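Notes follow the structure.
Here the complex is missing one protein chain, while the rest keep their positions.
Then we have subunit A:
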Amino acid sequence: MLNQQINSEKPGLVLENLKKNQKNLTTFRLILSCLIGSIIGCLKITGVLGFLIFLLSNILVYLFVGFKIKFKFENYFVSQIQMIFESLITSLFAFLLFWTLIYDYIYVY
C-alpha cells in the first residue's frame, strides 16, 4: 500500500511511475550525450558549435518525449521545467568528457 500512494496534488498519479519516467529520461539523456560527444569529437568540431549541437540534441529530446506523450508533461513528470532540467548538468559533463577525450585522442596526440 505504501508504495502506491496517490499524490495529493495530482490524484491518480503513482510516485513509482514518476520515478521510473525520470530514470528512463536520465538514461536516455546520458547515452545520447555520450554518443553525440564522441561523434562531434570524431568530426573535429570545436568551439561554440559543439555546445550548440548539444543544446540542439536536448531540444530534440524534449520534442521526441513531447510527441510521445502528446505534450501533457504534467501527467508523466513532476512538471515541464523539471523534465527539461532533469540531469542536464550531468549529461553536459558527460558530453564534454567524451568530446574532449575523442578529439584529443585523434587530433591532438
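As a convention for this text, contacts are C-beta pairs under 8 Å (C-beta built on N, C-alpha and C of every residue); 3 or more make two chains touch, one makes a residue touch a chain; residues count from 1.
Going forward, contacts and distances are computed from a predicted model.
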Please identify the absent chain by the protein name in its UniProt record; candidates are "BING4 C-terminal domain-containing protein", "F-ATPase gamma subunit", "ER membrane protein complex subunit 3" or "RBR-type E3 ubiquitin transferase".
"ER membrane protein complex subunit 3"
Contact residues on subunit A toward the hidden chain run 2, 5-8, 11, 15, 18-19, 22-23, 26-27, 30-31, 34, 41, 45-48, 50-51, 78, 82, 86-87, 90-91, 93-101, 103-105, 108-109
